[in-house]
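Yeah, one chain of the complex is gone here, protein chain that is, but the others are all in their spots.
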Amino acid sequence: MKRIPCTGCSLLCDDIIVRSDGLFIDEVIGACLKGKERFDQLSSSNRILSPMIKKNGVLEKCSWEDALEKTSEIIKSSSKPLLYGFSNVSCEAQLKGIELAKVVDGFIDSNSSICQGKVLNIAKNTGITLTTITEIINKADLIVLWGANAAESIPRLLNKILFSRGKFRMTGREIRTLIIIDPVKVASFNVMGVRDIALQIQPNKDLELIRVLKEECCVADSISSEGVAGLDRDDLKRLILNLSEAENGVIFIGQGVLRPQSESNLVGELLELVQMINTKQEKGRISLIMMGGHFNMAGFDHVALSTCGKNGGLQFDKHQLIDTDDNIVSKIDNEDFGCSIIVGTDPISHLPLSLSQKLATKPIIVVDNKKSATTSIADIVLPSAITGIEVPGTAYRLDQVPIELKTILNPPSNIPSDEELLTKIIDKINKS
Amino acid sequence: MEMILNTMRMVDHDQAREHSLGDEKSLEEHLPIGILNPKDFKKLNLTRSLHLTVSNKNGQIIVGIKEDEGVPQGTILMPVSIWANQLTSFEKNEIIYKNITVNVEASRDPITSFNQIINSIKSN
Partner (left out) sequence: MELYKFLPKTNCKKCGKPTCMAFALDLLQGKVKIDDCPPLLEPKYKKQYDTLKELLGAEEGQKKELKIDVDDDLCDGCGICVTVCPVNARYCPPTLSGKAPDYPPEKHQLFQVKGGKCELLNLEYCRRLEAQGRERECRVCETYCPRKAIKIDYV
């Protein structure tokens, strides 16, 4: 029985068994609910199976010819195209996306820059210790979930990092200590055992905790008796003990830690704390893993780094990369774009209203395989095949390990992959 | 009542799920909800049939209610979606998804519909 990777989230579990009759998927074994729903998208009523152009305010089906013609028309007539998304497509498609941005002198950015890319930017100054999932399964003895609700956002993560039995240690759960730092008592708290530490911190007090830990990292007995940030003194002592004595500790950073820089440099201080502990540690180390959601969120940063030497937003001018500090938020806020090309994401569902409204003032071209809030305001919708089910590709897992995606079924006859579609658009623009 | 809004994403509100189930109806069922501590629920004089008006300087929406012991008092949780987006904002280059001050009140009005919000985005 062939096992294939799931593209439901950034964990890319590579042990999913899919039974299919060649036309439909019969059974998905091993995947969680989220993954199963990814496979369900194949035949969902929401799937887009034909290109559409907006006429008199409503989207109407049209031929590929017309759709591509209109697309290149819009892109060429507007000066600064904005390309955004690329976290739900393969690395190959991301590469094409960058090529397109270069051809049309546009700005390209991925979802990563409002999520885990922020950590990478800060890590440029402080450095970061990363690790991989396999390493965690085989060796980890301390798992910290900081502002990350693993049980809900990446359902099988806890199963793998906490309960799986590794190679070098004979046991799984028994040797691992789990620490959760979160203001909300989330579902992950339910897997706590006797040795684990549940820290329900007061909202917005993370910085205070990190500062205290940094001070106490050396001397573990001068915490004030009333504790810090609503946490008990004894729990804090155990936290410090665990952090400084773990042989292979991992901290998972979730959205909860990604506070805006203007508010506080929470991530930066956390990275510094980890480094302090690692320098003091004699036998072990603490590493970090960023929890992105979309299956290839980590990929764009890798592709951008290897092709352009820079992660995050890339601005092209006269077909050359130019230096910029802009990202998707500032671009939209300054209305510094002529049209937008959204690939495989749904910005209307995750950007603040004021940004959505600004985005909607310019023509929007959406490349996606399903209807979303964004397609409902788009001017052109171009359907694409589902990566990891209908077309192969490469994707980066949340621990920055590349995984090769497989295919199970063929895409519907007239639906290209994201990569092919972007190539077609580039050709069209080059020709005319 | 003034509260702190944190947005989050759980299995029930995940985008993959939204899209495979997919129509506006199922979105309207799963996404416009505010999750509160039962004590706050009492403080606001809520009943299950009522809705919540959540507002701040960025906007205002009406959402359904859910109680959960795990949510600390004074905090309201909402899934990331076009509904919660009415209240989020951004600063410099970053979107603020957590610790947003909002005003929460009981309401008898119907939940803000998907089309209402899409239209407000379009018409701008």
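We call the chains A and B, going by the order they appear; numbering starts again at 1 in every chain.
Note that in this section contacts are C-beta pairs under 8 Å (C-beta built on N, C-alpha and C of every residue); 3 or more make two chains touch, one makes a residue touch a chain.
Quantities reported herein were computed from a predicted structural model and do not represent experimental measurements.
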| request: Decide which residue listed in A:K70, A:K118 or A:K160 touches the omitted chain of the complex. | output: A:K160
| query | Which listed residue (A:V103, A:I128 or A:V191) would be found touching the missing chain in the intact complex? | reply | A:V191
| Of A:L82, A:L100 or A:I137, the one touching the omitted chain in the full complex | A:I137
| Residue-wise, where is chain A in contact with the chain that is not depicted? | 1, 3, 13-15, 17, 27-37, 133-134, 137-138, 151-152, 155-156, 158-160, 163-167, 172-173, 187-188, 190-191, 193
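Quick note on the criterion: only the chains that are shown with their structure count from here on.
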| said: Under the definition above, what is the set of chain B residues touching chain A in their complex? | reply: 4, 6, 8-11, 14-17, 19-23, 58-59, 69-72, 74-75, 77, 80-82, 85-86, 88-99, 114, 118, 120-122, 124
| Taking the complex as given, what residues does chain A use to touch chain B? | 8-9, 33-34, 37-38, 40-41, 44-46, 113-114, 118, 149, 152-153, 155, 183-187, 189, 200, 202-204, 255-256, 258-263, 293, 325-327, 329-330, 333, 346, 348-357, 360-361, 370-373, 376-377
